[in-house]
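Left out: one protein chain. Kept in place: all the others.
For chain A:
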Amino acid sequence: MPSFTPTRRTLLKTGTAAAALATLGPAFLRQAAAQDADLAPYKAAQIDWQQVSGETITVAVIPASYFENLITLAPQFKALTGIDVRFEKIPPAQIRQKSVIDLTSKTGTYATHAADPMYYALYAANKWVEPLDTYLADKSLTDPAWFKLDDIIPAWRSANGIDGKLYGMPYDGEVTIQVYRKDLYDAKGLKPADTLEAYMSNAAALNTPNDRVWGAALRGVAGAGQNMYIYPSIFREFGGDWMKGGKLTVNGPEAEAALAWYIDIMKKYAPTAAANWNWPDIADAFSQGTVASYIDAHSSASVINNPEKSKVIGKVGYARWPKGPSGKRTTSIWNWGFPINAALPEKKRKATWLFIQWAASAETQARTAHKFAGPTKRSGVNRTSVWKDPDYIKLMNGFGENFVEATMGALQEDTDVDWRPRVPQWPAIGDTMATAIQSALSGQATIKAALDDAQRRIEPMMRG
């Protein structure tokens, strides 16, 4: 549950976006011009944007630059639709809590909110949010030829769907990739790993704690969105399957092998403190030159390229996940999507849909990314067409070697909808697994015991 870009303020201070973005200097004026409230690209859609003019909706987002950019453009939405949007910024840990309280109590406080893909199963089971298909099919609300749903990254759409129905429209997302110190790898003649085995041996070759360089780091802190963000990929790559004979299964030989690999690399080649690290700590350490490689969200590229903090700018390369013994690469399917709160009256639901359609449209995605006049650009746009835009590619490749290829490769080939078990009980299951992984990592339990114990705890959850 992580993400990107140096904050707006740090960048404003330096006056340039990440070092690479600075090369776009002359393009800056053009972008600024594109920023004005030119509504023509939206009006090309064959719908009446003004149909619920005068409505006000509240949207909960997390404090993050990709939402900041969207908030900056809200006046354009108001001009287009006559709908007022109030944004409420809530820290990521609390946004789940607050939106679930709002949804359970059916108070309709938040018309939509930045939603976690793992929560749609819960939302849909309780009918707290509406399937978006109805809105997509309604010709008075959506112009399919203009909106081009198929252009939105398929992996994220399926991550936000339950039984083939889309419940949350992806707005911004990420995939996990390998990030490595190209200079250190080159010096030893190493290549980014193609297999988990090679990743381990690369880490071994570069691990020199006496010089304060550790071979690798993965998320260690316990949490459904922390160590259980990285472990599921390893589990799937080792051939693990969450559903065995219709029963949620977290133990077994594949799980043991996966957890053994994770513990091995963490114990042998990661800084001891990494057992308590979440991704910002890993990115901070990498940016200080103390970690040779990590596997985490592609969006962390902006942090390790922040000229104010980073000592490794220009020394970074990217690659897709190493393959596991099953021959698969499995990346995350994380994205922030917008669902529609079912407790709203009809007019507000329509207003919410218009907002979602606007935010997810190719035009708004471009205007919040490479066409954004401010210094912070998004690295998690939701549309394949934007990822193919030469301007966007140029901007993204400023993050280091092979960035766009690794990210797009992961997005198109390595995604796996069953990356994590998509069941309504996920929040509790994720926490249980997270604790099990950490207790095995800290040596409080053997790998087998930790997993068997997690299985015992999870079974009653699935019955209840």
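Keep in mind that, in the parts below, a residue touches a chain if its C-beta (ideal position, glycine included) is under 8 Å from a C-beta of that chain, and two chains touch if they have at least 3 such contacts; residues count from 1.
As a convention for this text, contacts and distances are computed from a predicted model.
K.L.:
The chain dropped from view, which UniProt name applies: "Biotin-dependent carboxyltransferase family protein", "Coenzyme F420-reducing hydrogenase, beta subunit", "ABC transporter permease" or "CRISPR-associated endoribonuclease Cas2"?
P.N.:
Protein name of the absent chain (UniProt record): "ABC transporter permease".
K.L.:
Looking at the full complex, which residue from A:148, A:309, A:328 or A:394 touches the chain that isn't shown here?
P.N.:
Of the listed residues, the one touching the omitted chain is A:309.
K.L.:
Of A:44, A:79 or A:101, which sits in contact with the chain we cannot see?
P.N.:
Counting the whole complex, the residue in contact with the absent chain is A:101.
K.L.:
Looking at A:158, A:287 or A:382, which residue reaches the missing chain?
P.N.:
Only one of A:158, A:287 or A:382 touches the chain omitted from view, namely A:287.
K.L.:
Residue-wise, where is chain A in contact with the chain that is not depicted?
P.N.:
Per the touch rule, chain A residues meeting the hidden chain are 1-10, 62-65, 86-92, 94, 97-98, 101, 104-105, 107, 109, 212, 280-281, 283-284, 287-288, 290, 299, 302-303, 308-309.
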